[in-house]
Every structure is written in C-alpha cells, then in structure tokens.
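Heads up, one of the protein chains got dropped from this complex, but the rest are sitting where they should.
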Amino acid sequence: MTIARFSPLPALQVHPGAWWLWALACAFLASIISNAVALALLCVSITTVGLLRISAAERRFNFQILIRVAMWFVGLRIVLQTLLGYPMGSHVFVKLPTIDLPTWLSGLRLGGVITWESLLNAATEGLRMGAIVLAFAAATNLTSTSKVLRNLPVAFHEVGMIIIIAITFIPHLFSDAQRLIQAARWRGQTIGRMRLLVWNVVSLCEAALDRSNALAGSLTTRGYGIHSSQTKQRNLVVAGLAIVAASAVYFLFTSQGYVSIVVAALGVACSAVGMKQTQSLSTRTQYRPDVWQVNENYFAAITLAMTISVVLYRDNLQAFAFDSTLNNLVPTHFAVLVFIAAAISPLLVTIASPHQELVRNDSI
Amino acid sequence: MNQAGKWRAAALIAVASLLGLIALAWPLIATSDSLQTWNSLSAPLLSAALLPFTLGLIISDIVSARFSTKTLAIVGILTAIAVAVRPLGAGVAGIEPIWLIIIVAGRVLGSSIGFIIGSTSIIASAFITGGVGPWLPYQMMLAAWIGMAAGWLPQTRGKSEVWMLAVYGAAVSFIFGWMMNLWFWPTAIGLQPSISFDITDSVMQRIEAWVRFSLTTSLGFDIPRAIFTAALLALGSRPFAAALRRATRNVVIDASSDSTIA
Partner (left out) sequence: MIRFSNVSLWYQDEPVFAQLSFDLAEGELVVLAGPTGSGKSSLLQIINGLVPEFSGGRLAGHVFLGGIDRQEIDLEQRVKLIGTVQQSPLDGFVADNVEDEIAFGLETAGMTNDAMRQRVEEVIDMLSLHDIRNRPLRTLSGGQQQRVAIASALALQPRILLMDEPTSALDPTAADEVFSTIHRLVHDLGITVVVAEHRLERVLHFADRVLLLQSDGKVVVDTPERIVRKFPTPPILTQLADLAGAKKSPLTVREARKLVEPLTHALKQFTPTQRFISTAHQHDVLKVNGVTVMRDGLKVLRDLNFTATTGTITAVMGRNGAGKSTFLHTLMGDHQAASGTIAINGQDPRHLSGRELLSTVSIVPQQPLDLLMSARVSEECKTSDALHQSPLGTTWNVLNEFVHDIKPDQHPRDLSEGQRLALALAVTLTGEPEVLLLDEPTRGLDSAAKKHLVDVLQSAAARGQTIILATHDVELAAEIAHKVVILGDGEIVAHGDAAEVLTASNMFAPITSKVLAPQTWLTVADVHTALNARDSK
C-alpha cells in the first residue's frame, strides 16, 4: 500500500464538504462555549482562515461584509443590554439615567445601572452569534456554490438545479438591466425614478421569462426532466421527516424528552434509508466527481476531534458563567487551546487559490 | 388537475411547515417543563439545521414529481430575478423588492410555486452574497410561507387585486419582522424580565414578553418596512403580474396533467 503524497491544496479544490464540516464544527463549538475570551479567539481563528484562503476579489468582499455583520451582532447585543438590560453581578460600570416606558409595556425601564457582568454577558452572546456567522460565511466563500450543489445527494438534485439556473442567469439580468437603463434615456424618458425602476424590473422579467422557453427546450432535448419513478423511496424520506416533526411536537408539549429522542432517531434513520435508496436507484451520473482524499480526511479528523472534545469538556467550557468576581475570565483549560488550534489548522493543509485559476466550476 | 399529485405536494409542504413551525416558534409554544431538556440537547440548533435540508428535499420532490422542464426553468429564472432585485432594497429604508417577486409569483403561479420560489430565492441570494448565516433557515421558511399564502388570496382582478396585494404585503412584511425576532430573542438572556425569554415562564407570559420585546426593539423598523413594501406592491404588482401571466399563459405547470394556468 502506498501512502498518498500529501501537499496543501488550493482552497477551492478542497472538497466543499470538508470546508462545511469544519464550519459546522466551529459553529457547534461556538454554541457550547460560554467564555468571551475563548469565543473571541475562535472568531479570530475563523476570520484568519477566511482572509488567508479566500482569493477571488468579490468573495473577499462578501466575507469582509460578513465580518462587519458579525461585529454588528456583538454591538447590537451590547446596545440592547445597555438600554434594556437587567443588572447582573455587582461590579458597576456606569449608572445611566433611567426612562420609564408606559405601563402597557409592563413597566419597562430604559437605562439604569450597567454592570461589568451584564456587559460581559452581552459580549459573550454577541461573540457566539458572531462566531457562527463567521464560520458559515467562511465556508460559503471558501467553496464554489455549484460544487457544493453538485455534491449534495441526488434527493436534492432539483433544488440544486433551480439554484444553478438562478445563479447562472443573474449575469444576463444585469446586462439586460444596463441596456434598459440606457434605452430609457434614448427614449427621452422623463418619468419618475420609482416608476422607471418598476418598469425596468417588469421589462427585465418579461425578457427573462421569454428566455425560459429556450432554457426549457434545451433541458428537454438533452433528456432532462424524464420524471423520476422513485416515489416510494422519496415517500420514505418524507415519512421520516414527518416522524421527526411529530416527535418534536410531542417533546415540546409533553416533556417526554427521551421517548421523543428515540422516535426522532427512528425518523432520521427512515429518511436516511430513503435517501440512500433514492441515491442508488438514480440513473444520473456525475462528470468528474470531486474526490475526497488526504486533505479532506484531515478536515474530517479535526472536525471529529473538535466535536468529541466539546461534548467531553462541555462543563469546563461553561465554567465562566456569571462569576461574580470576574476572576476566571481567561480560559486556562487546555481544551480551549486545542479547539482554537483545530479551528485554525485548515491553514496547514490548504493554500490560497491562485488568482487566475479557472478551475472547472469555480467561477460561481 | 392530478388530484393525487396535488395532495401529495400539499402533504409534503405540511411536513416541512410543521418542522419550520417548531424551529421558529418553539420558544412560544413549548411547555416550560420541556424547554430545559430542549435547550440542553441543542434542539434549537438542530431543528434550525434540519430545516434547510427538509425544504430542499421536499422542493426537489415536488419538482421531480410534478413539474415540466418549462416550470423548472420559470422557477429558476424567477428565483434569479428575486435574487437580483434584493440588493436594490439594501440601504433604502427597508424596501424589500424581493417580496414583490415572491408574492406576485405565488399569486399568479399558485401556492406550491410561491412556496418554492420563496425559499429558493433566499438560499440562492445567500449563496451569492456569501451571507449564509444562522438566520437563513428562518428566512427561507418565512419567505416560503409568504409565497404560499399569496397563492391562497381570493380571486380578484384590477384595482381590488392591487389593493389586496398591497395590504397583504404590508401585513406579511410586518409579520416577517416579528417572526424573525423569534430566532434571536431566546439568545438575548439578561434583558429585563418583562421582555426576556425565560424558560420558567408559562406560554402566555412568554408570548407577552416576545410581543413586548418586538414592540420595543423592532417596531421602528417593522412599520417603515411594511409601508414601503405596500407601496412597492401597489406600484409594481399589476404590471409584474401581467408580465407573469403573459409569459406563462401557455405553460403546463403540472407535468402530470394537461391543465394550463388560467
């Protein structure tokens, strides 16, 4: 047996599933940790990976916007806490004047005493949301959408097709829109901007819908849309989902938690079997499928490590909570370092995609 | 119309909607006994994560079982249009042109297509802008419902249709804002008790707290958004609906039957 030679892959060539696994693990980690410093470190790790590995200009731009969204979540949470918060702990930060809202809002009070503890709590909540936002943003911009959609199970094929059609169609819309704006001047248009906007959108739609005929014709003449005969298998998938939903309802109304979990697991299994059967019955094949190799295995390994240790050290990670002395702010548990290292480690197995790289399917 | 196919599609949408309802409204509907375990099992996260996959599965199912390639192409292109007009609203005081497309599409092409276009346009736009975030499952579900319910509106034409759609647009954009508060609200621990989510509260108390939370934090955004959405629909729904009706007049939406859209 030969060992596959290991070398870092350009980010876009890594199997998209690997990036998404990593992102989900980071998000899961964020949802468990309750320590502001640890969360901040996690945010920094994810951002670093994103900034160093996303190379296409527009994707970097998207990611930078989402960094701002993440920061906005932290800010929003702190503002909410300041205005509508309830003081926790005893370390007073500042005392704001209070405004009492009318009684129909049940005596809500704006302002008042702001403690360090409540600010820290708000920051923790904000950072947690921020970390989740960053993880998903990184995964979305590190992978090509069409590659992600191609790798979904066959049971998702049609929704993937709709999204691909939409994404490939959007550039048409923009060039049409440019022409229409130009044409409005050519006609010497003097109508209001709002009406012009509505008219342009309507014309765009008409032009676009006229094209749907050609698109549908091209799909049909290449054999697409010969209807699936997998109704039975697909029924199984949906039945599984229905069981999950029913067990969740039962759970929420009766608090019979553990019965529901067993039933929900059954439902998931049922769906999984259905999906597996759909997959094996499908006659569709894939041209040059993406392969899962050494680098992807590495991703899987760190994800697994992160998830398992999160579950094992769950209690230690919540240690901070609302310690009235604020002493345990800096996490000392080794697990935290392991997580952060794991979160940033994709840097070791990938390189940034070269700029002019026009690898198949990476344009969107 | 193929009745069996229609019922099956309705059942699929019902299953997805039930899961969506749980993922969205659990803070309001659950008994306080169950909430402790619910939270400790990361159920809010899991149910949210399950939702996009469920929607994807049932949409694929409906499309593959019933739609002609023409309908598929139209759905794809309307999704593209919805995605393309979405940024037009950004920064302009909460105008959401995406609702114009979703609502009129649901209205003209029927509730299942409204449901599908609602969720596909949200997910496609998230992919394009890189904005796949924790809010995505909730937005997908709500947009799907908005498109679906637009298909249930009573049959009228002319001025009354425009009015009806404008009022509908205002109402749903308002409801959208409030429902979107629901995913964020349970995480906002540490606010004053009268507006914060507390698992020990009764259902009624939680609903009251949510209403107060929404009134205090998001009303200032919800009202202008509702007004602008109504204005946009008043202005745009008639020409857009006409364009859509013209483009689809000969289209067989349901591949398993030979009926055409009226």
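Per-chain residue numbering starts at 1, and chain names A and B are given in the order in which the chains are listed.
The rule is simple: a residue touches a chain if its C-beta (ideal position, glycine included) is under 8 Å from a C-beta of that chain, and two chains touch if they have at least 3 such contacts.
Predicted model only: the values in this text are computed from it and were never measured.
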- Sole contact to the chain not displayed, among A:I65, A:A207, A:A239 or A:V338: A:A207
- Looking at A:L215, A:L236 or A:V349, which residue reaches the missing chain? A:L215
- Message: To test your reading of the contact rule: which positions on subunit B touch the chain that is missing from view?
- Response: 68-70, 239, 242-243, 246, 250, 252
- Query: If you put the missing chain back, which residues of subunit A would it touch?
  - Reply: 146, 164-165, 167-168, 171-172, 179-180, 182-190, 199, 203, 206-207, 210-211, 214-224, 226, 283-289, 358-361, 363-364
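Basically, only the chains that are shown with their structure count from here on.
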- Message: Measuring centre to centre with CA averages, how many angstrom lie between subunit A and subunit B?
- Response: 18
- As the complex stands, subunit A meets subunit B at residues 27-28, 31, 59, 62-63, 65-66, 69, 77, 80-81, 84-86, 88, 101, 105-109, 118, 121-122, 125, 128-129, 132-133, 136-137, 139-141, 145, 148, 152, 155-167, 169-170, 172-174, 177, 194-195, 197-199, 201-202, 204-206, 208-213, 215-216, 219-220, 224-225, 227-228, 231, 234, 237-238, 241-242, 244-246, 248-249, 251-255, 257, 261
- Query: In their complex, what parts of subunit B are in touch with subunit A?
  - Reply: 11-12, 15-16, 18-19, 22, 26, 29-31, 33-34, 37-38, 41-43, 45, 47, 50, 53-61, 63-65, 67-70, 72-81, 83-85, 88, 97, 100, 116, 120-121, 123-124, 126-134, 136, 184, 187-196, 208, 212, 215-217, 232, 235-236, 239-240, 243-244, 246-248, 255-256
